[in-house]
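Of the protein chains in this complex, all but one are displayed in their positions.
Residue numbering begins at 1 within each chain, and the chains themselves are lettered A, B and C in the order written.
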Amino acid sequence: MTELRNPAALQQMRDAFDRQGVMRTLGVSVADVQPGRVTLVLPFRADLTQHHGFLHAGVVTTAMDSAAGFAAFTLMDADAEVLTAEFKASFLNPARGDSFRMVGEVLKSGRTLTFCEARAYAVTDGGETLIATLTATMMSVRNPALRRE
Amino acid sequence: MTELRNPAALQQMRDAFDRQGVMRTLGVSVADVQPGRVTLVLPFRADLTQHHGFLHAGVVTTAMDSAAGFAAFTLMDADAEVLTAEFKASFLNPARGDSFRMVGEVLKSGRTLTFCEARAYAVTDGGETLIATLTATMMSVRNPALRRE
Amino acid sequence: MTELRNPAALQQMRDAFDRQGVMRTLGVSVADVQPGRVTLVLPFRADLTQHHGFLHAGVVTTAMDSAAGFAAFTLMDADAEVLTAEFKASFLNPARGDSFRMVGEVLKSGRTLTFCEARAYAVTDGGETLIATLTATMMSVRNPALRRE
Partner (left out) sequence: MTELRNPAALQQMRDAFDRQGVMRTLGVSVADVQPGRVTLVLPFRADLTQHHGFLHAGVVTTAMDSAAGFAAFTLMDADAEVLTAEFKASFLNPARGDSFRMVGEVLKSGRTLTFCEARAYAVTDGGETLIATLTATMMSVRNPALRRE
């Protein structure tokens, strides 16, 4: 199991998630948190679609970015905040499903930069389909004004 | 001025935009449409923020992707639909502003692939700040079931 | 085992590799070919370094792109050629090693687009270190002038 630098990191990750207005707005919730690995879930909603009725690529990406960013956060120091420097997302299959599952994982957790990956799956009665992948560079920011207690 | 392959493309782009549920949900609207160039605008909303109170990177990206995708769409054949194959977004500055302006432009419009760029600006009383950039590969899909009249 | 659409694909992949002048120039060779998975190797060379004496990120990327592109090629139709539409590479650790191993894999092989990943490892006496990752969009081009026999 990956070592935590901050013993309270998993709980703090859940608290930070709850402060993200956009996650409530999009209906994303936390399914699982492990050191360096976060799983989010998102039910299908017609008001989040593109013009063919599939979930919009940007919504899939928002949830993959959050999964990756919070995975990075679990391995950071107690006084660090996480910011997304950049990400790339690829869309392998249409985002057609009853719900969606996003898994973010840390590839390398450095002092300043953390490299992450995420995968998004569409969930139906028939099983799961890989619909998108993301790679991201996350940055640790040490901001006394943002210090986590 | 860039040549249109489909004379009705600019109006069809606006119609397709109006069918995107997620654009209404996020409050994104069309500010300008030119051949190969689309500008979208988005007012700040507290329910679209990350945990520091800035607009979430995923929301900025959703709007940049739409600006780029619809810019691609304006230059496509009449029977073509546009799908995002992939994009990369970089976040240069915090998404802090009264509103946001996203400009998508076509770099190369091919028969199958269209390469696009987009930039996102935060708008305040003091002016505009570049907050994010995106590059994307858009794909033309010829789908009789999706044929535009 | 992944199905081949073209029974001669693995041999044709090796032939195409041998026609790439740049692979000889950089000293890259084929270590293993499976359907949808290609491994390349590259010894360290001082004339391929950046200014700290590590292998240049561009050289690592050139070999990862080839591993990914040839992995895509193994799953294509007999009359298809492969072109790289785009890739993104992340550099997790310095490219410091006696030799380097690049593994390219197909995530999804479509009729027009193939989505691939690659990883690069530095090899030393002490073992292997993940130094870089790549995600790529490869395009099938059907060109009678380029038809493979």
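Criterion: a contact is a pair of C-beta atoms (placed from the backbone, for glycine too) under 8 Å apart; a residue touches a chain by one contact, two chains touch by 3 or more.
All values reported here derive from a predicted model rather than from experimental measurement.
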**Report entry** Selected from C:6, C:20 or C:99 as touching the chain missing from the view
**Finding:** C:20
Requested in this report: Among A:6, A:74, A:109 or A:137, single out the residue that touches the unshown chain.
Outcome: A:137
Report task. Mind listing the chain C residues that contact the chain we can't see here? Result -> 16-17, 19-22, 24-25, 46-52, 56-59, 61-63, 65-66, 81, 83-91, 146
Query - Interface with the unshown chain - residue positions in chain A - result: 85-86, 88, 112-113, 115, 135, 137, 139
Report summary line: Where chain B meets the left-out chain, the residues are 88, 90, 92-93, 107-108, 115, 117, 130, 133, 135, 137
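Just so it is clear, only the chains that are shown with their structure count from here on.
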**Report entry** Classification of the chain A:chain C interface as same or different, half of numbers criterion
**Finding:** same
Report task. On C-alpha atoms only, rotate chain B onto chain C and read off the angle in steps of 5 degrees. Result -> 180
Report summary line: Outermost chain relative to chain C, judged by CA means, is B
Query raised in the report: Using CA atom averages as chain centres, what separation in Å is found between chain A and chain B?
Result: 23
**Report entry** Intercentroid distance (Cα basis), chain C paired with chain A, Å
**Finding:** 29
Report task. Would you mind listing the residues of chain B that make contact with two or more other chains? Result -> 85-86, 88
